[in-house]
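What you see is the complex with one protein chain gone and the rest in place.
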Amino acid sequence: MSTIAAGQSLPESRSSPAFRFAMLLPGGLVTFFLILFALGLVLFLAFRGNNGSLLGAGLTVANFATVASDPLYWTVTLRSLAIAGLVTLATVVTAYPVAYYLAFHAGRRRGLLLFLVTLPFWTSYLLRVFAWKIVLAYNGVLNSALIESGIWSEPTLAFLNTPAAVVVTLAHAYAPFAILPIYVALDTIPKSLLEAASDLGAKPFTSFRRVVLPNSMPGVLAAALVVFVPTVGDYVTPAMVGGPASTMIGSLIQSEFGKANDWPFGAALSVCVMLVILCVVLVARDADRRFGSRT
Amino acid sequence: MAPDPLVRLDAVSKIFPGGIVGLDTVDLDIARGEFLTLLGPSGCGKTTSLRVIAGFESPSSGKVLLESRDITALRPFDRPVNTVFQDYALFPHMNVAENVGFGLSLRKLSGTEQAKRVGEALDMVGLGDKIGARVSELSGGQRQRVALARAIVCEPRVLLLDEPLSALDAHLREQMQVELKRLQSRLGTTFVMVTHDQTEALSISDRIVVMNKGRIEQIAPPATLYDRPATKFVASFIGTMNLLQSRFVGRDGDRLRFTAGPLPLEAVSETGEAPGEGSVRTIGVRPEDLLVATEAEPGTAPARVNSIVFHGRTLRLHAELGQGMPVVIDAPRRAEGFQFSVGDVAYISLRRGANCPMLSS
Amino acid sequence: MAPDPLVRLDAVSKIFPGGIVGLDTVDLDIARGEFLTLLGPSGCGKTTSLRVIAGFESPSSGKVLLESRDITALRPFDRPVNTVFQDYALFPHMNVAENVGFGLSLRKLSGTEQAKRVGEALDMVGLGDKIGARVSELSGGQRQRVALARAIVCEPRVLLLDEPLSALDAHLREQMQVELKRLQSRLGTTFVMVTHDQTEALSISDRIVVMNKGRIEQIAPPATLYDRPATKFVASFIGTMNLLQSRFVGRDGDRLRFTAGPLPLEAVSETGEAPGEGSVRTIGVRPEDLLVATEAEPGTAPARVNSIVFHGRTLRLHAELGQGMPVVIDAPRRAEGFQFSVGDVAYISLRRGANCPMLSS
Amino acid sequence: MSAARSEANAGGSWLGLYVLAYLVFLYLPILLIPLFSFNDSIQAAFPLQGFTLQWYATLYGNPALSSALANSLVIAAIAASGATLCGITVSYMDLYGRSPLAATISAIARLPILIPGVIVGISLLILVNLVGFGPSRLAIVLGHILVALPTTVVVMRSRFAAIPKTIREAALDLGASDWTTFRRVMLPLSLPAVLSAFMLAFLTSFDEFIVVFFLAGTEPTLPLYIWSQLRFPRSLPTVMALGTAILVVSFVIAGLAEILRHRGLGASRRTAAVNPA
Partner (left out) sequence: ADKLQYFTWSGYELPDFNKSFLAAHPDGVEASIFGDDDDAFTKVKAGFRPDIAHPCYDKVARWNKEGLLQPIDTKRIKNWDSIFPVFKNLPDLQAGDGKVWMVPWDWGNTSILYRTDLVKNPEASWNLLWDKQYAGRMATIDAVHDTPVVAALLAGVNPFDMTPEQMDKVAEKLREQRPLLSNYTTDMTSVEQALASGQLVAAMTWNASATSLKKQGVPVEFMKPKEGMLTWACGFVMLKDAKNVDLAYDFINSRLETDSGKYLIQAYGYGSSTSSAFAAVPKEELDKLQLPSDPEVMLKTTVFTGPMKQNDDLAKMFEKVKAGG
């Protein structure tokens, strides 16, 4: 008789139950009690009717019906996706050359540069956003500089309280998150691929376009996700620097839980947003697979 | 099978997730104190066999016995078996002494006893002076020896070695082969080694296990394997061998006479039974057992020389015998009067007394 | 030097940052259509030589000439030279056809012309059916062939190959050697290949360059290198050779007579000049050039057998001659009456007609 | 100099300029904070009014501030430890536990990045009230463990995956139990990752204020304090001074972390060198 049943093809006999219990305990507690509770609650609330009470009443899909039928939520969701997309685009596009420099040109300065790039991330988020207000304000650094240099004669209002301000502020806030994954992807491209391209007659820009760029796509996608997912749901930054035209879906969710006191609807709205983000993530992951991710 | 093997694999199969067959009903007895080598092409299940013995994989079916005790369900740390990994798997955060002492530190041994045994083990592999060195400061060969010391210090019943020499360069490799063999005779421990290098297997082993596609093709001492491969697979895997389709033409005492095209051959039958008159068998002929001459003589057959490759002490002739039957001949370079070029016809014959096995496929 | 070499390295040195010497004043002529192999221990500068020819490294001093034109300053993409990289360096995001077609797509060629040439190149390496396959689906040998096709499709003047076979297993490797050689004769392209495997170098090359520490030790055809290594380094690197410290005892026509301890030896002097009477030289003796006998006879010397290793067609004896002088002897297994065991005394002698070089260090 | 390199430098100098400009973009807003913290006006605007240290004086000996700071540090330290512990165990079991449960836990542990902060805050508030200890430091710690968990899991997982599997097998083979293997081999080898996971979790907690709002009992954390102070125009310069102090401290911490990380890189490079993959 064999002690291990055929079919149960565990590659290695299992570790002791005590060890497994101890190792699974902390993570299990957190995931099952905190995360699943939070998710479960949102899901539960989303199907409840609002009567002002904590958990609402009855079971209904009315919340989802409202979300689906009111074009405003679509508009705002689309706006959020657009702003988050712009932020992602801006962040990734501006970060790419920095990551490229880090991977291929930085040499001994690489450590210092990585340090400098990640440092702003260590300062308080609220203060960073506030600092951007100072830069973008009517009499702010940017306007002053433009007037000093004679490019403009009068300060412009076009900087602060616009979607552009949101994009700039968030692109700044997420810079290190975009640089690092792209840098790692670029750094793992074997140098021999570049040499092979050059050997076969590719000039530097052709090598970049046809070999480096496609091979760094997994890193670019990872960076895009890391920036995109949290920005879609952000509401603090739009509220601080965005003005009315940049109201994002996060603000609506937040106000359903606060001002409007309609938790079930807020929960339904956030379930929808989570689903949308999940779709984007899945599409990105699929693209990643098609780019032959080595991760 | 040996009456009392140290390790016995009893009908062990290993099916990996996805239905990939790692081992297919393998029966293997490993005797006390022997140096056993597993040889075979990539993916044939050599590593899987070692991992089953070490306990890193549990078999899908079958049993692993150590001194007749079923150890199939034991975890690796409960088996008196140690492994030297192909990539050494030294702990980079420990120095040489700590690496070697790791196994001892888990046993109830006094500190001085541990230190003594670590010192002895390192002396044994000739690294007594590197006791405090960082792993990263060692060369490949030195790391390999630390890995060896780390395993033998635990005094395992069986020492498993997975391609321990493949990362070393040719010179160091030959040197380490000699050292391994010496160490094994000194310790008397059973060594089970995986290699894909047949010269290494031939020169170091007491017995060789040739594997193919998860199954064992043949188990035999090196010379037997070389002279009397049991199957075509083994014959082509160990050294170079011409596999000649030959017709049985008659019996001559012990010897069976065949012809491969025009070339007369003699073979021995392992079993003593002879094939039917006129039936066709595959006869294995080593390239060095074929002689070449410039003149036709009785017992020779003409062959066209297609290429001559310089192999150092010999020249290897790729020639074509009769009906497109390719043969490979190793001719000593210094034979007097040897003068061929590509396109010539050479007259080849079987060396008198050559031992040609009759092969099953 | 050849009057009109295809490639000439003219006093090329390469000093890496940190003062590491990659190449030290290397002069090398590569003839049109030859198969040249660079051989040498790790770190001797083989890869660096190729990289200098390909243009990935520019020399610290010296010039690279292609058909007498100075190309030292040309960028890799402007040189009519292509490389097969050791790790293949296939583009993982392209399929086989795209990889092979990459070089062509950068030239002004019609799409159909490109497709035709890609197809031809793939057929040539026997991968016509894999044209649309993803790189990740290919086996090691197949990848290697795609890399080869990708390089030859550009019709380079020189094809550089950096250890193209080192990642393949022994069988596939031998097969690919034959294919490489065949391809080279068919295309007539100049091949410059790096290898660290001397058997490979011996069997495949027209000429071999033996390098050591950034310098060229010897350039010669395989047989010359084997028979008349110029230095001790070359002698010990190509095949196995006993390096015996021997005393000159007199001259015998062409032949110089020595004794290594009790063993009489004969050597040839390349230059014709003889050493002074009684002076000591290193004589290289191949293991297969030593004969063993059980009985003392004139011209033999006793040696104690330390170990006997099975090598397949031969047995390798490690023995000790007189004053702790180790010698290695390869004895054919099938010699009648050969009967030694470890500890026995064997009587060894130099085979008549053996060619023993006198070596400079 | 190699041809490749000289060519690289031609393109590299343009890129270098770009990187410099990018660094200006990164640092320009950040450096305004210290600048205005020395400005003698409650308006954060140019022209500067004059040099003063009064905002730092207000900062000094402000009990509400120092208790918020202490609170934040304690919470961040505990939450980061918790998140790191969970990150380590979850990813270790995911890779080596060979059980569907472990894989599920690992997948769920990376989900919270999708959940909006408000919802994390509210649902945990409901949870802690159900359990009975209500909004408190403990509640914030739990919230921050949840928020930081995806990061620590991802960091630890990639580190464990980078350790050759034979290292763990070698330890088991030499007689180390699962626990000993984990403690004496796998954990020491991933120490650099443990440290960077801890640092990232620490900062996440130290910077977070949406979840904190719901879970804070009577002791605010520093971001909550800053946020409440930002409501009072008069407090703005003091907040700037506070920001500057945080900046300096983070600079020091970041510097230390960078040094650690460098050691870590060295260590992992050593691992790679010792165990060619």
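First chain written, first letter: the chains are A, B, C and D, and each begins at residue 1.
One rule holds for everything that comes next: contacts are C-beta pairs under 8 Å (C-beta built on N, C-alpha and C of every residue); 3 or more make two chains touch, one makes a residue touch a chain.
Computed from a predicted model, the values in this text were never measured in an experiment.
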| item | value |
| --- | --- |
| For the chain not depicted, the shown chains it touches | A, D |
| Per the touch definition above, residue among D:Ser13, D:Gln43 or D:Ser66 touching the missing chain | D:Gln43 |
| Residue touching the undisplayed chain, where the options are D:Ala216, D:Ala241 or D:Ala254 | D:Ala216 |
| Option from A:Ala68, A:Val93, A:Ala245 or A:Cys279 whose C-beta touches the chain left out | A:Ala245 |
| Residue among A:Leu36, A:Ala260 or A:Cys279 that touches the chain left out of view | A:Ala260 |
| Residues of subunit A (touch criterion as defined above) contacting the omitted chain | 52-54, 70-72, 75-76, 79, 133, 137-139, 155, 157, 160-161, 239-240, 243-245, 247, 251-252, 255-262 |
| Subunit D, residues in touch with the chain not shown (by the definition above) | 42-45, 122, 125-126, 128-130, 134-135, 213-214, 216-218, 220, 224, 227-236 |
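We take it that only the chains that are shown with their structure count from here on.
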| item | value |
| --- | --- |
| Which of A-C and A-D has more C-beta contact pairs | A-D |
| CA centroid of subunit C to CA centroid of subunit D, Å | 55 |
| Whole-Å separation of chain centres (CA-atom averages), subunit B against subunit D | 54 |
| Multi-chain contact sites of subunit C, meaning residues that touch two or more partners | 55-56, 75-76 |
| Per-residue overlap in subunit A, given as positions that touch at least 2 other chains | 10-12, 15, 195, 198 |
| Contacting residues of subunit D [partner subunit B, same complex] | 164, 166-167, 169-177, 180, 184-185, 188-189, 191, 267, 270-271, 273-277 |
| Subunit C contact footprint on subunit B (complex, rising order) | 41-42, 169-170, 178, 196-199, 202-203, 222-223, 226, 238-239, 286, 288, 309-313, 316, 330, 333-334, 353-354 |
| In the complex, subunit D residues that touch subunit A | 4, 7-9, 11-12, 15-16, 18-19, 22-23, 25-30, 32-33, 36, 44-46, 82, 85-86, 89-90, 92-93, 97-99, 101-102, 105-106, 108-109, 111-120, 122-124, 126-127, 142, 145-146, 149, 177-179, 182, 203, 207, 209-210, 222-223, 226-227, 230, 239-240, 243, 246-247, 250-251, 253-255, 258, 262 |
